[in-house]
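One structure is given below, represented as structure tokens, and several questions about it will come after.
The complex appears here minus one protein chain, its other protein chains still in place.
Now for chain A:
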Amino acid sequence: MMVTALYITIAMVTLAVLLNVYRLIKGPDAPDRVLALDTLYINAIALIILLGITLGTRMYLEAALLIAVMGFVGTVAMAKYLKRGSVIE
């Protein structure tokens, strides 16, 4: 039963990633693309955790933590660049 639920969840998160990529390509303005990237790294964290559950190993959780930190820093840097025109003044 758990394997079925796991596969259904992986399919749902993959569909979510595809919808994010659609918004990333289509997005009319630059903040839309940055927002799509923000959602994309959050969904990547969910996919990595699901991969760890599938393989039965905890080795990938540190990669997920690193993606969380670096994704936040990247989002803030891109938003700051859109607002000010430079990252560090």
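One rule holds in what follows: contacts are C-beta pairs under 8 Å (C-beta built on N, C-alpha and C of every residue); 3 or more make two chains touch, one makes a residue touch a chain; residues count from 1.
In the analysis below, contacts and distances are computed from a predicted model.
S.K.: One chain is missing here; what is its name in UniProt, given the choices "Putative spermidine/putrescine transport system permease protein", "Branched-chain amino acid ABC transporter substrate-binding protein", "Na+/H+ antiporter subunit G" or "Siroheme decarboxylase NirL subunit"?
M.R.: Record says "Na+/H+ antiporter subunit G".
S.K.: List the residues of chain A that touch the chain left out of this view.
M.R.: Interface with the chain not displayed, on the chain A side: 1-2, 5-6, 8-13, 15-17, 19-20, 22-23, 28-32, 34-36, 38-39, 42-43, 45-46, 49-50, 52-53, 56, 58, 61-62, 64-65, 68-69, 72, 75-76, 79-80, 82-83.
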